[in-house]
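The structure that follows is given in the form of structure tokens.
Only one protein chain is missing; all other protein chains are in place.
The block that comes next holds chain A.
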Amino acid sequence: MSSSRALSLLSKHATTLSTSTRGKAHFTFQPSTTLPSGLESMEKSKMNLMQSVNEAMRIAMETDDSAVLFGEDVAFGGVFRCSLDLQKKFGKDRVFNTPLCEQGIAGFGIGVAAAGATAIAEIQFGDYIFPAYDQLVNEAAKFRYRSGNQFDCGKLTVRTTWGAVGHGALYHSQSPEANFTHTPGLKLVVPRGPIQAKGLLLSCIRDPNPCIFFEPKILYRLAAEDVPTGDYTIPLGQAETVRSGKDLTLVAWGTQVHVALEAAQLAKEKLNADVEVIDLQTIQPWDEDHVVESVQKTGRLIVTHEAPISSGFGAEITSTVQKRCFLNLESPIERVAGYDTPFPHVHEPFYLPTVHRVFDAIKKSVNY
């Protein structure tokens, strides 16, 4: 298949590739070309992802007296500076550090939210979310259900970092969203850039359900655009078509949207194929209708994500689209994802679903 060809191609340049590309990102950030509706007239300021997240939290805490932010090292600004100056502005009783205890942080956050305060809990790296998994899956997701709506922890938003960063290796690069999509009761969101991050995070914080907001750490500084400075939200559960096309639908989220856009551009130049790129934005609940409508138009689908392919969220999308668009499909649905391995150390460039692998899948689909 395409990936083994790519692999053999890469292995010819094994040593040089892995040493020379270790310092380079595997994608180019593509700023949004359109704004969410109604925001064209709002004043804008150039911000990167870290700043837009900071902004969203500031606005959330200004407009909601009960909002508190806590996590490891958030007081001085956080390891990625997302909570910069927030303790200064809102005080030590609203922005505070926790000890090193993810399970404790999640459980504590559920309690705070259940008692009626808006809890923004930070898990420093998505790779560390697993001690908190039991709390999130067994408590947060099921609180409303098991109490017949007498209790809920809808005021909880867990923010955590996500995805490949170029040198993170096994425990600073994971995309754990699929571990949670199997749990009804949680909402899961991944932004592709600063404009979406601010609006989506505000939506998560204000949404009456427990949400996990995954922030692509590689975009914190790399992704900068003109972000509206006011208070705005982007609705959850809505996907966005970031590039229109008629020949093939390419679905991605987070950092991978930029890889997809690059592959779409390549496809236009080399194959004269018009690829439609969709940013899913909310992974759970995902905008099925939006994707289905697109595939009904194009007849071809590729889903691409950094997480390992088996049981990655691409599998769920593929299955649903297969069912709803069976007679529309012109080619088998493809998934271009990480391999079924732990996220590697030196082999990161080979593991990632790069633009070459996505392009190969596009080529295979349109030529089927």
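Everything that follows uses one rule, which is that contacts are C-beta pairs under 8 Å (C-beta built on N, C-alpha and C of every residue); 3 or more make two chains touch, one makes a residue touch a chain; residues count from 1.
Definition applied: contacts and distances are computed from a predicted model.
S.K.: Looking only at the UniProt record of the hidden chain, which name from "Protein asunder", "Centromere protein M", "Pyruvate dehydrogenase E1 component subunit alpha" or "Diphosphomevalonate decarboxylase" is the right one?
M.R.: Options "Protein asunder", "Centromere protein M", "Pyruvate dehydrogenase E1 component subunit alpha" or "Diphosphomevalonate decarboxylase" considered; the missing chain's recorded name is "Pyruvate dehydrogenase E1 component subunit alpha".
S.K.: With the full complex in mind, choose from A:55, A:127 or A:287 the residue touching the hidden chain.
M.R.: A:127
S.K.: Based on the whole complex, identify which of A:35, A:309 or A:325 touches the chain you can't see.
M.R.: Once the missing chain is taken into account, the touching residue is A:309.
S.K.: May I ask you to list the residues on chain A that touch the chain which is not drawn?
M.R.: Spelled out for chain A, the touching residues are 1, 3-4, 7, 10-11, 14-15, 18-19, 22-23, 72-73, 76, 79, 97, 99-101, 103-104, 127-128, 130-131, 166-172, 309, 339-342, 344-347, 350-351.
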